[in-house]
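The full complex has more chains than appear here; those shown keep their coordinates.
A and B are the chain letters, set down in written order, and residue numbers restart from 1 in every chain.
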Amino acid sequence: MSYAIKLDIFEGPLDLLLYLIKKNEVDIYNIPIAIITEQYLNHMEIMRSMNLDLAGEYLVLAATLLNIKSKMLLPPEEKEEGEEEQPDPRAELVRQLLEYQTFKEAAFNLGQRTLLERDVFKRGIVPEVKTEPEEELIEVDLFQLVEAFREIVSGLKDEDLMEIDTEKMSLSDRIHEIMERLSVEKSMHFRDLLADVHDRRMIIYTLLAILELMKMRIVKAYQTHAFGPIRIFLAVEE
Amino acid sequence: MEDLRSIVEALIFASEAPLSLDKIVDIIGMTDREAIVDILKALEEEYANRNGGFHLSEVAGGYQFRTRADMASWLRKLKGIKPPGLSQAALETLAVVAYRQPVTRQEIEKVRGVDVSGALRGLLEKKLLRMLGRKNVPGKPIIYGTTKRFLEVFNLKDLAELPTLREFQELQE
């Protein structure tokens, strides 16, 4: 039973592997791969039999272990003159384990700190200061912004509305730039807009932006004669 | 009873509402009410004599630390410099404009299902949104978009850097 509880609290395959290394009291720099792999696979088997959700990451590490094991079974190749020594097949795994262990230690240290609302508390009541009533304000960051948008559109039936088109975002960026320039210069040559654009995608976005603005009838494009320069105007004065 | 004083003080300090004598006695699990009453009196007196930024008052059937009345003008100033926040309504409106721009008020209202004129005005004042122009259709509705300031506030290089819903969904298990 205690076994089962233990299994449940592994934070992932690296955590399980660290546990096995500690339990067997072996050197992390010289892991006896055959033994550890066998125990690792046994643990996976037990987890599976208990219907624990076995994340794919456990399988990936199992494959890595088996791969290392097979490499270690091969007889060392005859070293030729000047050839470099074969790297230890365990090297990358050891590096990963050490790194994970370091952060596990750091996480433990964080949890040991004096935590607000667990160990210490701040003042409970906001002292009233008479001010005119206003809506409660919240501090926002990018996460809150997307969350707000997701909440709104998730209530809509229209599947199309769920899509966020990153292309459209780039297009909006271009539209902003064009509108910024037009609000200063009132009108301009189409080719001026492309003067310092070298990126092919940017050229396409510029064309699409103009088309979008024309479609919304925010700008108008005029040409004095066929193949003449195209001028762009704000369609409606603000 | 040095430490009992500290416990009483900490409880009042951290309480969300004025803390009653009954509640204090209840939490400390002591039957000697008088001891607590004495501590409360002593604390009240101590803070009154000290005459610092706040003191202990008896209000609404309980005890509470309150700032001194003559500090009000300073505290108003403190409130005034709070980081500019947004109401939920403003945040939602901003979100729709950010992801759907260039967009008219009617289009925003179709998505949010409520009148957004107040929220729009606030966002224009905060310079998070701006009018891009007018759509040349009947009624000539104004078209809104986000500003440079919007990008600054949300620490974005450009609009294309906004997280997509797909990325957002990936964070959900």
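Miscellaneous remarks
One rule holds in what follows: a contact is a pair of C-beta atoms (placed from the backbone, for glycine too) under 8 Å apart; a residue touches a chain by one contact, two chains touch by 3 or more.
Since we're looking at a predicted model, the values are computed, not measured.
Copy numbers for the complete complex, expressed as a formula over the labels shown, read A x1, B x2.
Keep in mind that, in the parts below, only the chains that are shown with their structure count from here on.
Rounded to whole angstrom units, the spacing between the C-alpha centres of chain A and chain B is 29.
Residues of chain A touching chain B in their complex: 121-125, 127, 129-131, 135-142, 144-153, 156, 161-164, 166, 169-170, 172-173, 175-176, 179, 212, 216-218, 234-236, 238.
Put simply, chain B touches chain A in their complex at residues 10, 13-18, 54, 64-67, 72, 75-76, 78-79, 82-89, 91-92, 94-96, 98-99, 101-102, 111-112, 131-137, 140, 143, 145-146, 154-156, 158-166, 168-169.
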